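My questions will all concern the structure given below.
A protein chain is absent from this complex, but the other protein chains hold their places.
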Amino acid sequence: MSNPLISARGLTKKFGDFTAVNGIDFDVFKGESFGFLGPNGAGKSTAMRIIGATAQRTSGTISILGKDPELHGPQIRAHLGVVPQQDNLDMHLTVSENLYIYGRYFGLPRKFVKGKVDELLAFAQLEEKRDTKVEALSGGMKRRLTIARALVSEPEILILDEPTTGLDPQARHILWDRLFRLKEQGVTLLITTHFMDEAEQLCDRLIVMDKGSIMAEGSPASLIKDYSTKEVLELRFGSDRNQAVADSLRAMCDRIEELPDRVLMYTENGEALLEKIYAADFHPKTSLVRRSSLEDVFLRLTGRTLIE
Amino acid sequence: MFIPMAVAIAEARVGKRGERIYSSRVPQLLERGFIAFKSSTYMMVLSGFIEPVLYLLSFGYGIGTLLPTIEVGNETIKYAAFIAPALLATSAMNGAIYDSTMNVFFKLNHDRIYQGMLSTSMGPLDVALGEIGWALIRGFAYACTFMAVIAPLGLVVSAWGLLAIPAAVLIAFGFASCGMAITSYMKSFQQLEIVNIILLPMFLFSGSFYPVSVFPVWLQNIVNLLPLTHAVNLIRGLCLGHINLALAGHAMYFIVMIIGGLFFTTKRLNALFMK
Partner (left out) sequence: MSLIGIRQGSLQLVDVARVQSRGALYVAQSRIRQMMKWIWIILGFAIANPVMYLISVGIGLGGLIDKSVGPAGIDGVKYLTFLAPALLAQAAIQGTMDETVFPTLEGFKWSKTFYSMNSTPLTGRQISNGIFLAAIFRATYTVLLYFGVMWGFGAIKAPHAWLAIPTAIFSGACFGALMQAMAGKLEDENIFFTVLGRFVMMPLFMFSGTFFPLTSMPFYLQWIGWISPLWHATELGRHLTYGHVISPTMVWVHFIFLGSMLATGLFFSGRIFAKRLAK
């Protein structure tokens, strides 16, 4: 493999006594889609801000395109397209003005940016909203505009902090489609998310983070293979009985997790297990067999769910 | 190897002074100001100009019927001619303070506009200078229109009065850079109110409406420390043609304010967005 675009060793960020990022190591290579999966407060956004050259690390090393972000902030940011967790569009301007002026902030010539704006409006499917004030856009449109804006400088690396949080399912799928196309064009994607389906859809490789540390690293498929079984059986016995029943079911599967509202049983064959349970005279109120997901990986690693 | 344009532009600044905080993008930020201005409400724009004119009519001519002339040193001048320069100074202050406090506070805390700006290859000093630069352009426009009102009324006695316009810009620069520095430390809207509470006594006691010599000496000493006093004295000196070394001192006061304000603004923006 070639040299990594981004390489971090022992990366640490403290805010007073609180350690947001606790000595993490990772490498991101050109053209891949790299994910940070973890619950709120895991340190994902902080890590992204350090990579975005807008936050200083407390210790450790990081190099982005061979440079230290603390010494070469402007030069590194010139390579990056940043999509923050909360949209920070310029509310006083229209859609096209937002794209235009952002390009100008990179020092790009007027003529170049003007041409770019049309291209980006088409990409974000916002041609009809060209002269609309940003305030009047829907959440999904604002998000698409923020992503389009991040592309105005033709960045090599696109940093997306929770790109689809707060969007409805349809808007999410449109966004995912746009991100795929960028990846096809060779843009390196860095994505944080607390949605397992998003991580599975978008990421070639990801790190699972919790409380500032990396819990595991790998492709979505390999993580599921390493840390979970093929299928999961979800059972609900009623909030007062889950615990008691779980204790008696424990011997019937590889692993069992009790959540406040349901019991998760890890197995290679969910349907067969369910039959066995009925045969043993247990009668869950509801039952569901599904494939293992990254959510299960996270539960296994931390004992907690991703979205609490 | 293909190098994207944005990167080439950023690389060209390597090795320049302050490359980590400044990327020479002030013109681009002013361009943003103009674009946003095009769609702003003209009522708002007009209102910044109307305030000093109202004061001039009310105090200059209304109070002027009770107090037709006033003594400055050993010279007797029309009351309106006495307060007109002070109103120019005050409006330069008010405009700059408004642009650099209320406006900046919203961009900082609600719109998160600066966060977006600073994720490009710009630095915090670009943002500070761009914001203040825009306040100065407005201040310049207001100063010109106000002069265009008072000069035909015969309230500018000396040709030195032309210099009152750049002086008003200097004053606005001082207030804007300090205002922005203060705002960057503010956490809530209520704290920002403190700025307005400070402005009122400054306005009332800075010798805008009568010479500070009517005060007892201890109060004069305090008043002489206030920035607006220096602003009023500077512009009044120019409009009345009282040219002396003290004017340079007043100007110096604002140069110090500018440097101090910029220093703290940049430092604070760095801490807010780059830490």
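Chains here go by letter, A and B, matching the order in which they are written, and residues are numbered from 1 within each.
We adopt the following convention: contacts are C-beta pairs under 8 Å (C-beta built on N, C-alpha and C of every residue); 3 or more make two chains touch, one makes a residue touch a chain.
Fair warning: this is a prediction, and the values are worked out from it, not measured in the lab.
Displayed chains that the missing chain touches over the full complex: B (touch as defined at the top).
Of the candidate positions B:A10, B:V26 or B:I70, contact with the unshown chain belongs to B:I70. In the complete assembly, the contact with the undisplayed chain comes from B:L200, out of B:A148, B:L200, B:L225 or B:L245. Listed for subunit B, the residues touching the missing chain in the whole complex are 41, 43-44, 47, 50-51, 54-55, 57-59, 62-63, 65-68, 70, 190, 193, 197, 200-201, 204-205, 209-210, 214-215.
Keep this in mind: only the chains that are shown with their structure count from here on.
Residue ranges on subunit B touching subunit A, taken from their complex, read 4-7, 9-11, 13-14, 19-20, 23-25, 28-29, 31-32, 35-36, 39-40, 111-113, 115-123, 273-275.
Partner subunit B is touched in their complex by these residues of subunit A: 52, 54-56, 71-75, 77-80, 82, 84, 86, 88-94, 97, 100-102, 104-109, 112, 133, 149, 153-156.
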